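As you look at this complex, bear in mind that one protein chain is not there, while each of the others sits in place.
Right after this comes subunit A.
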């Protein structure tokens, strides 16, 4: 088939409605209309979005699609519904001048690179993210999670699971694996979870590299400092990406999985009765609660034929993990249901292909340990309210769902 110039069915902009666990119905309508549908990107260019599982995986695995030019995942139109435009315009990064070395590092963002250039930099950091390495981190993660449970009890009985539990678990693990000493934790959170300029981030990274030069450890920074094939601009580029990459995605997943369980008591009961089910259930948390509505768009380097669709060279193609994760063509009947007994491996919650999440094995351990400890520690845990139950503006300009506050009561009211 060819792509109709005018999509006869629906809007061509990304829908701003929908929530993590109940995405916009427009995504399902798009998926029914075709494996690829036209999409108006926020920067004004036109392209396609892959809505079905097989098409999405095919694009993400195909080297004929380039990460260049760099295009952010599209957000909803800035002139959206009343009241939304202002909050949607909050940038992820504060504007500001960036020095020449920082600009050179920014050019080397792994998410802008293809082929050998990408492989060289990605391989410089794969060592710390293997299944074996993630398992070796389990005891540390378990101890740290126990500390966060103790902190929750102290703060309770009503807490915000995102701010008081999920975020510190994610940020502390990030620091531990990358090799950011604990005394920099607050600064790391201020720069990479909250808002800062690119220059502030590079200044932090450079000072950290100085500090760590004489104190090697079992961490990413040590590996990078000892790698003779990398220059300083490359090392700083990798660290900027890695520090920002887990910015709040693991915390988002812990918070969203909690909301999914607390709003689906029969699913919660399964995991309370059979805690060993939690390991595979993490995949269902990732499938049903995927964060990215669209990924960074790829550009076809040549004419490509996928799933019967002809994609001309130069076409910008994004992928919707949220849509693909609910494709009945792949997941069978009731893909909309949250079902912790489902075999959800192969979901696009960590992306897919060579740019897929490098930290996914560590993330799996974090999410599993966080939810396990939460369920074990608080048998009467109950949801009070969660912002993510109603549509929230995307964190402009990236089309991702936000965790929002997740208010829970730890113990039954006296």
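Here is the rule we go by: a contact is a pair of C-beta atoms (placed from the backbone, for glycine too) under 8 Å apart; a residue touches a chain by one contact, two chains touch by 3 or more; residues count from 1.
What we mean here is this: contacts and distances are computed from a predicted model.
The protein name that UniProt records for the chain not on display, among "Glutamate ABC transporter substrate-binding protein", "Glycerol-3-phosphate dehydrogenase", "VCBS repeat-containing protein" or "Ferredoxin", is "Ferredoxin". The chain omitted from view is touched by exactly one of A:14, A:27, A:60 or A:113, namely A:60.
Of the listed residues A:133, A:222 or A:264, the one in contact with the hidden chain in the full complex is A:133. Residue positions on subunit A in contact with the hidden chain: 60-61, 119, 122-123, 126-134, 345-346, 350, 352-354, 356-358, 360-361, 364, in rising order.
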